[in-house]
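With one protein chain removed, the remaining protein chains of the complex are shown where they sit.
Right after this comes chain A.
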Amino acid sequence: MATDPESAAGQRIVEHLAARLRRRQVVGSRETALETVLVLRQVVSKARFSNIDQLVDTIRSVGRKLVEAQPKEYTVGNTVRKVLHHIREEYHTATRGAAAPFPSKPTFSIAKFVSQGQPRKQTASQRTSHETRGVLRENDADDPDAFARALKPVFMEAIQDVLDELETVYDNVSKVAKDHIHSDEIILTIGNSSTVEAFLKAAASHRKYTVIVADTAPSYSGREMAQSLSTSGITTVLVPDSSVYALMSRINKVVLGAHAILANGGMFAVTGSLLAATAARAHSTPVVVCSGQFKLTPQWNLYHEYGALDFADPSGVLGFEEGDLVDKVDVVNPYYDYVRPEMIDAYITNDGDHPPSSVYRLIKEAYDDEDYEL
């Protein structure tokens, strides 16, 4: 199957993204998620399959390749899981319609009752738009493409849904901004998260408030954030990271971005987030995190202080200008902090606000159990 030119082209796109991920040419959780969906869309549109398992296997092997290329960008794996989930869902609605006379009841068992609760009275077919029923032929020996031909449009639509979600994520997170930020409040933020930026700007159109931005050494991404916020007319104060604790008594709310949200409700976020969260805890200041649901990661961080031990170039901390020192000290420049769930009050996502304790539930809804390990 891998020999025909179309899937060879698919392979090339995958290899290309894998290489760019490996070289860190694509960074950032949303960027990598978007690239992954685009690649998956290409792969599925070119893939040849005669049953659902073949398609799932194809997507999984692509997913594995991309995740192996850059295991620290969690959204790559998440996106693959999400696409698999959507595709399976579409497949099930399609086949349920086709196999309507056969009873779906014997599948109900005590195990299902434990995990899903009361059986639904009658699951009415919610989507009647997909007119695929009746013609579904899996593993047809005479016409192996019949299955693909029937369902590919639906699958492409499913992938498009994932893509749409990623594209509207900032708007949807910002929708509730004015419920979280009130007039005359002082907000602290750290780093340059696009989600937080959109969130704060959305709130500014309803409220007048002040943002204090820590400049977030050694990347100093806070400076870009401050610049961007002040150009859009928000009163902005840029402060050094070291004064976060001192200022905390005057701050009403800490708004952070996330790199990945983990199954236990903790998160990886830009270095300095833990500092801000700890200071906030000491003053009982609420900490909210703005993030799209594509960052939900079905993994637990149990033993890492630094986010998955991801380290950046140490020259930001100590450059070669300070030649004598360079070989006398170890310089560590971690990308991410791990912030424990106890330090976070709420996650503001593109699909509602959630406390850290219910993140595991969201993850269960978003992905299929069998995909946790790709």
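The rule is simple: a residue touches a chain if its C-beta (ideal position, glycine included) is under 8 Å from a C-beta of that chain, and two chains touch if they have at least 3 such contacts; residues count from 1.
Rule of thumb we're sticking to: contacts and distances are computed from a predicted model.
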Chain not present in the shown complex, as UniProt names it (candidates "Cullin-2", "Translation initiation factor eIF2B subunit alpha", "Ubiquitin-related modifier 1" or "Multifunctional methyltransferase subunit TRM112-like protein"): "Translation initiation factor eIF2B subunit alpha"
Sole residue of A:Ser45, A:Ser61, A:Ser115 or A:Ser205 that reaches the chain not shown, by the stated touch rule: A:Ser115
Touch residues of chain A, complete complex, unshown partner: 103, 105, 108-111, 113-115, 118-119, 300, 302-303, 342, 357
